[in-house]
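Each chain you see keeps its place in the complex, though not every chain is here.
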Amino acid sequence: MKLGVFMSDFKTGSDVLNRLSAEKLGIILVGNGIYHATVKDTGKASSILDKSANFYVLAEDLESRGFNSSNVDSRVKVVTYGDVVDLMFNDYEKVIWI
Amino acid sequence: MGKLTIGCFSSLVGSLSLDFAVKLSEAAVKKGHSVDFWVSSNATMLSKKGQRAFKDYSALAKTLQELFATGKFQATACEACAEARGYGKEDTMEGWKRHSMDWYLASTFSADRVLLIGGD
Amino acid sequence: MATRRLAFVIRSLPYKTEASRLALTHAIASQTVEIYLEDGDLVEPVVCFIGDGVMNCLKNQQAMKNYGLTSIEQHMKNSLLLDLKVLICKEDLDKFGIKEDALIMDAEDIGGETKAQIVPYSEIQKEMEAVDHLQFF
């Protein structure tokens, strides 16, 4: 399946994400999920970025928390709400929120 | 153009998840899609009439009214969830419907995409 | 005449949030959905418990006694009474050392005939691929 996952938290949900498998996987970092794209804990980027997937982060949620695209890990693409709608309808058949 | 059904169970203020759901609806409608919006549990607060807009709180009433006006957006609150919180029919914001949970299930039947935003 | 299949995947612990309760009550609501649909059209739910979510399936939940609140156990039984498909992840039960006899596996006491099934995660993954829409609670 082509699965889009909204990742909305920083501390929980990785266990669920790690087990998911999909032919095509997109991970959209929203809400406090944006810290996965921006924060290094003792120098190390979030382990979820090691998953084989396309990564996106919502610009509005990034900016609200004091970050901008220059803080974002190179594996992650910054997107807007409009882009998210297109991803949902064009790139993924199923979408979940964790 | 497609149909998106959003189920939202998060609380009004304190979690920005409801703001996310409303902004996503706005973006989808702007691109010509239609949106069914279901609120259950604490998210039924979104359907409450007379919320006063403070800058410390997200105030979504205006955006919702604009969305209703497009004709491509319908929103329904879980009736029992609302009653349990002391919101009667007369407390419901204009444009909102109240139904039981089967409304949401029925909406998913014809939806191209379903996004359930589950909990705080 | 068509059937749309919806997965309700429960990964949350009970009671802290309403997530698992809402998953079950919404899944059960599929039974009355025809009032909104054409004749013969159906929405068919499958309920899957994974991760911490398996804790929802423990027997003897005394939420009514202690908090005046319907237990998740009762909702599980109602789901089985209405013949919903309920899957519980085997690996997660094993991880927590939970045995089948500690779980709500049937609703025989209220006249139900359907049983919950303990299955490997791969079976749940297959269900997630087979359904039309996925929801995580």
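Here the chain labels run A, B and C in written order, and each chain numbers its own residues starting at 1.
The rule we apply is simple: contacts are C-beta pairs under 8 Å (C-beta built on N, C-alpha and C of every residue); 3 or more make two chains touch, one makes a residue touch a chain.
Since we're looking at a predicted model, the values are computed, not measured.
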Full-file chain stoichiometry, since only one instance of each kind is pictured: A x2, B x2, C x2
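What we mean here is this: only the chains that are shown with their structure count from here on.
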Topology of the chain contact graph, where touching chains are joined (line, ring, star, complete, other): complete
Pair joined by more contacting C-beta pairs (A-B or A-C): A-B
Distance from chain C to chain A - Cα centre to Cα centre, in angstrom: 28
Residues of chain C engaged with two or more neighbouring chains: 133-136
For chain B, residues that touch 2 or more chains besides their own: 113-114, 116, 118
Interfacial residue positions of chain B with respect to chain A in the complex: 2, 4, 16-17, 20, 23-24, 26-28, 30-31, 33, 112-118
Chain C contact footprint on chain A (complex, rising order): 1, 3, 15-16, 19, 21, 94-98
Sites on chain A touched by chain B in the complex: 6, 8, 30-31, 60-61, 64, 80-82, 84-86, 88-89, 94-97
